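Below, a portion of the complex is reproduced, with chain positions unchanged.
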Amino acid sequence: MIETPPLVDQHCHGVLRTELGLGTFEAQLLPSAGPPAPGTTSFDTQAGIAVRRWCAPLLGLEPHAAPVRYLARRRELGAAESARLLLRGSGVASYLVDTGEAGDLTGPKELALAGDAEAFEVVRLELLAEQAADTSGTVGAFLVNLAAAVHHAGTGAVAFSCRADAAALARGPEAPAPGEVRAAAGRWLAGRPRGGAVQDPVLLRHLMWSAVASGLPLQLRLRADGAGGAADPAPLTGFVRATAGLGTRLVLLGGYPYHRHTAVLAARFPHVYADAGAALGRTGAGAGAVLAELLELAPFGKLLFSSGGGRLPELHAVGALVFREALGRVLGRWAGDGSWSWRDAERVAALIAAGNARRVYRLDERG
Amino acid sequence: MIETPPLVDQHCHGVLRTELGLGTFEAQLLPSAGPPAPGTTSFDTQAGIAVRRWCAPLLGLEPHAAPVRYLARRRELGAAESARLLLRGSGVASYLVDTGEAGDLTGPKELALAGDAEAFEVVRLELLAEQAADTSGTVGAFLVNLAAAVHHAGTGAVAFSCRADAAALARGPEAPAPGEVRAAAGRWLAGRPRGGAVQDPVLLRHLMWSAVASGLPLQLRLRADGAGGAADPAPLTGFVRATAGLGTRLVLLGGYPYHRHTAVLAARFPHVYADAGAALGRTGAGAGAVLAELLELAPFGKLLFSSGGGRLPELHAVGALVFREALGRVLGRWAGDGSWSWRDAERVAALIAAGNARRVYRLDERG
């Protein structure tokens, strides 16, 4: 058996404070363009089965309790107590919380308290731009306020995050010139309804390069598994080359089913790191195979666990518990057949589970 | 051990009525641009080994009998009796037969009789267009005859099928305007030799949208495994979005080695279903790994078995028997290690093997 230390979850969001009915719970379980097809249920997925397998016991039920029984028990305990039990049962010691997700979600401090863990903030760059746009009257004020917000965030947060947008990088990976940024900002602000999201490729590139200049790690969110279409990191290669040697660290989040491609980038470029998590929880019993594929080429010092959880604390718990079991099973098999030593297996498990994240995000200087 | 009910094969063709020599048999076994390379044989593939492993016993030989022995036994029994034994030994209760394949093949009724099963027709849209073109003198007559043929087919068939053509969808996924269809039909009819195939992207889109309007499920045939090049479903995403919420059901056939991508689409869009079959038979001993990958993200109510068999009844039998063993092995492993309950494993096996197809194609209203 491989022992894994308490985890650092390098990418998650807060949890919903509200009580949930069956339909709402199902809708949160599986990212989808609509309700389940007639005659089907979101519980009939690896994620659904993993919730019943791992979370039911944390709430005092037998493993694989039926969905209705599970939700009845959850209501009986209440949303807050359920979250407390699920988070504390997941074996996570530190959360890196991307606070840019919409909804009535717990913030980092509240998540830390519920989970008896520490929590750090990851600031979503798009949100800084949108907040600056909401509060600035002119293009000049917007750019000044945005720069100040990035600077300020950089003093409190452990990382920035930004959508890895293919269109934003297609025109060239370099930092856009000031005049280009000014023109793009003008167009965006002129046409923007209050609260409107930033989609402009020049502004997105400007945000990414602001993060590079800050010296904090930049998490690039590839299109998540289940979000439809591809999550191919190929369009990022130019940006990766352009940022090599500048002292920045890029962390690729998501990528499934292109996770082998993110591993190749992490092997090729010293400043690139890959996520070993978000997709795993959703693949449940299949997680070992996905994890083993990541471990084919990714250097073991470049893979970082995350749950990708958010809204439902079940997703934090499943992400952590599925990961821990898959990691133990895969490394244990290799050690068991002599391909690895047990000592290396334990050491590498500790790196992916926590050590790499502590080093990359410099958590010990913050904690 | 997981018990699987009799299968519904959602995608197959009829079988050849003629006796086959070694060379002809080999050519049918592996779709290829030419005869095997010097010094090689089509039997040295997973498909070839699976035929010897699964079909030899059904014809009264030991498993893994040599190819020449197998073919001698097949000739001794005759094509009809061999087909009868192979089909009846495959555990398939219902065939959905795409009748658009060229060649002297048995129709649905004859296949049902040989296999002691029920059979339903899937109508290939391209064939309706080609038949309407053969019998219509003018563009106006062609369009009226085609509409009538689609309507008529819709009353007897359980589904339509159409090639998933990237070029046909590149100009935009929407239904083409009547004037656009008329112009495309005019160009096609003017240049078409008798029996010529429909390749025009506007006409293909028109056919797809005719199927959507019919209310029957539409099977989209991605480039099959082994057909060279990619079978990436990414170009379909626009069409998938455009047909969401219209009450249509899209079933993606094929896709290997992009099967994880089809599973992602089935997870993302309520009206999209994915094939859990055609490639499996060809991968033989490797089928469990491919099936497990499909099961990572696809909702279990959205995967449907097919053999993809045609011409050789061996392909129907291998498709079914390889699938059944792989499904039992994969789900049995997960139940055995506690990731799943045995009850869920049996229930999900029944859905993929038969239940999903019976629901999606409304077979119980037809049977």
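Should a chain be cited, it is by its letter among A and B, assigned in written order, with residues numbered from 1 in that chain.
In this section, a contact is a pair of C-beta atoms (placed from the backbone, for glycine too) under 8 Å apart; a residue touches a chain by one contact, two chains touch by 3 or more.
What you see is a predicted model, and the numbers here were worked out from it, not measured in a lab.
Here 2 identical chains are displayed in place, and the whole complex they belong to in this file is assembled from 3 copies in total.
Basically, only the chains that are shown with their structure count from here on.
Residues 234, 237, 241, 244-245, 249, 260-261, 264-265, 267-271, 289, 292-293, 295-302, 334, 337-341, 343-344, 348, 351, 359 of chain B are the ones that touch chain A when the two sit in their complex. Those residues of chain A that touch chain B in the complex are listed here as 30-42, 44-46, 49-50, 53, 63-64, 225-230, 256-257, 282-286, 289-290.
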